[in-house]
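Heads up, one of the protein chains got dropped from this complex, but the rest are sitting where they should.
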Amino acid sequence: MNEELIISGRENLMVDPHLHIWHWPIPLYLFLGGLAAGVLFFAALYYLMGKENEYRSAVRRVPFIAPIALVIGLAALFYDLRHKAFFWQLYTTIRLESPMSWGAWTLLVITTASFIWCALHIREFFPNWDWKYNWLKELEVFFNKYKKHLAWVILIFAIITGVYTGILLSAFNARPLWNTSVLGPLFLASGLSAGAAAIVLASKNREERLLFTKIDLIILGVELFLIVHMFMGFLASTQVQIEAAGLFLGGEYTMVFWIFVVIIGIIIPGVLDLMELRGRHIPAVIPGVLVLFGSLMFRFVFVFAGQVSRWLY
Amino acid sequence: MATRRQFIRISAMGAGAVMAGAAGLRLLASEITDGRKASYVALTGRTPTYCEVCFWKCAGWVYKDEKGSIKKIIGNSEDQNCNGRFCPRGTGGVGMYHDEDRLKTPLIRTEERGKQSFREASWEEAFDYIAEKIKVISAEHGPECIALFTHGSGGKYFSTLLKAMGSPHIAAPSYAQCRGPREVAFQATFGETIESPERTDIRDTRCLVLIGSHLGENMHNGQVQEMSDAIDKGASIITVDPRFSTVAGKSKFWLPIKPATDLALLLAWINVIINEELYDKAYVEKYTYGFEYLKAHVKNMTPEWAYGITTIDPTMIRETAREMANAAPAVIVHPGRHVTWYGDDTQRLRAVAILNALLGSWGRRGGFYRPESFELPEPVHPPYPTPKRSWRTEFPDLYKMADTVLANGLCDATIPDPSRHCQFQGWIVNGTNLIETLPNQENTLKAIQALQLLVVIDTMPMEITGWADVVLPECTYLERFDDIRVGPHRRPQIALRAPAAEPMYDTRPAFWMARELAKRLDLIDYFPFEKLEDQLDWQLKQVGSSLEEMMRIGVKTFDRSYDDLYFAPDEDVEFYTPTGKIELYSTSLEEAGYDPLPKYTAHEEPPPGFYRLNYGRAPMHTFSRTSNNPNLTDLMDENSVWVNPRVAKEWGLSTGQYIHLVNQDGKRSEFPIKVRVTERIRWDSVYMVHGFGHDDKRLRRCYGKGASDTNLITKVHVDPVMGGTGMRGNFVTFVTDLSGEEVMS
Partner (left out) sequence: MRYAMAIDTKKCVGCSDCVVACQTENNVPIGYCRDWVVEVMDGTYPQLEVELRSERCNHCENAPCVRCCPTGASHIVDGGIVLVTPNKCIGCGACIASCPYDARYPHPKGYVDKCTFCIHRVNQGMKPACVSVCPTKCMYFGDLDDPNSEVSIVLKKRKSKTLIPEAGTKPHLYFLI
């Protein structure tokens, strides 16, 4: 028999009996960040491809989700900080080794950019909008002039944000479940599919819907591939990672992961997307909502399970 | 050359002469004095103290933070008991002071005993109540019918009070529930006792034999420190314990003995050491008496014989005997401390003493050194009246070797019984939680219910306070002066305890309480100093120190007065036994009608489905006194019952599960206890740490946490030689159905 005990009664808050320092705000924040990144990515992409008018929802309307999502996400993040009064310290330094640090700066940029983008398209929702002050009007003119540059900034920072939501976790060598290079692309993919799903949900244009259904399907396929890849990587790795993967392969997170994330969040919407593309009419809400739900669950499951996984010594 | 005994007598007389002048300091106060404010030297950064979390009494320094609140306690590096390092309990002693569940005011009971209904009272009221009752009992039954149970510093002052009243009945649980058998056995063998701190020269030993002495869990500081030094120096440790104790994990040999059979192993060791002529011949020749009797006695007690009893492999017995002999005389067969196990404990400890004598370790470096205490003059007071009755008359022909009053004896003699002459009517209980301390709780409660007066002096609302008529809240050791610590060690040393803070709440030191009571009983002459600090200053000045000096240094070391730590080569040593020799064959036991040589007798074994209840210490707690301590409960807040995996499988038990234990008499543990499935315990026993399972709700942190071993010790095997209460002959089984029960975790 082997017995390993902490005999000094340690019970540090949020650390024992296993790490639980991050609660719902973090996965919510990661989800909203990913969603915003996905939405903005497509907006900037199709704008730059000159498809602003074909895919009007994607470029001009759906991006309005982004600043809202980002603000809520940041609020959640702020809520989860335990030394809030010192929040500003984030912006006194840039520490490239710290995903949290460059993530904070990235979010600052992309949130600002997303606000500007929406401001430029505000008349989609309020046709008679008037900027009242002259300097605001001048700003609008200025950004319209440099809208391409702005789109490039958004495109790049959307990718960074999407990847960041994954790297934030994968940088933690200490948590074997997070410590895989697949997590960055996987979270990016998940964010993009959430973005695509949001566009499908919002778009009234059949062509646009079909395009994003297709994109969604491809990304879901990529996600599935990455998940398989991730497990193979874990199982071929050290004992700690095998144990970490075990959380999803018979361990306590098995059910939630396979049912909510994989089946409900990827496979079923994938099949529905496929059916839609084959001409069967599926109400767009169903796969869209499932994908968003799956993407959210994915963050929750990963953030929580990752905190349970640990080194053995 | 003066013998040691004469020397002590002379020095005591000398001190008496010096003090005669002190009578002038006597104060006759009639009004209640303020016991709160101590007039001590202005406090600088640190205050000297000695620890009261256990009875090792380490000396240290109390530090306060910027706000003046007690922050930490650090060992005094001059102190021999601790060498500048406290144990976890001593370090956590701050928690005793900060514990918000402390007793805060005097309490007087308002309903029947045990009902826990009290009202807050003023000190005057409380003292008047007690004095009144004492007067009534003394008048009706004689002052001898008042008994004092005490464990801890304040006992000194209540002892004075009792003796002044004319009662000799002062008992401590550290005798008949603890180390009594070893003191009697060593007294009978070497003419001297072991005392506390033990005179074991562990730091220089080459072989340390621990028989159920779980040093490292038993955190008696100096011994643990010296054991570590010995490990560093390459000493070998032999541990005899049915449980894989912490120290078993550090031992060269671990003998996983079948419980209750140690005496057979000891006799077999003696057999090997004699047969293989491994004993110290010159030493045995020069110093001992009765070797031939011993030799004949153990002739057939071979390792093979012991194997059948102890389950210890005969080669292992031989090998370990040789290991000891190789190290001799720098070998210690440790006498243990809590040795009241199976009722034949004095005889087991006699075997330990004999083994040490054969190895020549008594009086030798790395064996047992000769300790020396410091003598301080006592203040002068009128002679104590001679008591008219003694507890002994209640136990004719029993416990004849007991050299002090038995706590369990007093308890038994309190229970109404027509055959008793002196039925005790009043108890004063200071610093001992008798409910958890004496085995057979039912018996204790029966006695308590028969009392006219039960006064409890304590710092915490422990179980015993719930039964009291009057509870007097003492301030903690960090808030008071106490007597100078003079205890024995390699060099005579004294240590001061001074208050680091004023008493919190309406609490007071024991000295003041005893003196206030003395006033009301017209016994103030026995307390000539109004303030303890004045008495200490006076005492210290008699020996060339002063309170002022001790406040600065905390600990003062003196030169040894006459002899060396060890016997000189060929020294003629007079032992204080009837023969003047080390008595391998005990003439004093023989005269009293007991076996002069230890005999093995078999003990009862657990019935099927039952397991022997084994208990012991956790390094971070002292009995029940620390179980509500915020700093220490942080380390361990409940005990668990250790169960061997084989047994666990049979019963379907798993680690973390809560169960009840039920003993052979159907007594069920009051609270559930958590299971720990571990290979560290044998399949015929279970193990738990003593001191948990408190049932007084006022102890908010520890109420209902874990189970109490005392609860399950209903069968007591009393040692006929000295009255020790053998507590390890109880057996328990498991109850796993806890439906409808609330677990406090």
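To keep things simple, chains are lettered A and B as they appear, and every chain counts its residues starting from 1.
The rule is short, and it goes like this: contacts are C-beta pairs under 8 Å (C-beta built on N, C-alpha and C of every residue); 3 or more make two chains touch, one makes a residue touch a chain.
Small disclaimer: the values here were computed from a predicted structure and weren't measured.
Asks: For a quick check of understanding: of B:K250, B:K295, B:R322 or B:K541, which residue touches the chain that isn't displayed?
Replies: Per the contact definition at the top, the residue touching the missing chain is B:K250.
Asks: Which residue, B:E78, B:E125, B:E217 or B:E378, contacts the hidden chain when the whole complex is considered?
Replies: For the chain that is not drawn, the touching residue is B:E217.
Asks: Check the options A:R175, A:R209 or A:R299 and report the residue that touches the missing chain.
Replies: The missing chain is touched by A:R175.
Asks: Kindly note down the residues of subunit A that lie in touch with the hidden chain.
Replies: These residues of subunit A touch the chain that is not shown: 1-16, 19, 21-22, 80-87, 89-90, 92-93, 95, 97-101, 103-104, 171-175, 238, 307, 310-311, 313.
Asks: In the complete complex, which positions of subunit B touch the hidden chain?
Replies: Counting only subunit B, the missing chain is touched by 65, 71-75, 84-88, 91-92, 94, 215-217, 219, 221, 224-225, 227-229, 231-232, 244, 246-250, 254, 256, 619-620, 630-632, 634-635, 644, 678-683.
In this text, only the chains that are shown with their structure count from here on.
Asks: Quick one: report the Å distance separating subunit A from subunit B, using the average Cα coordinate of each chain.
Replies: It comes to 65 Å between the two C-alpha centres.
Asks: Which stretch or stretches of subunit A touch subunit B in the complex?
Replies: 1, 3, 7-9
Asks: Where on subunit B is subunit A touching in the complex?
Replies: 620, 634-637, 645, 677-679
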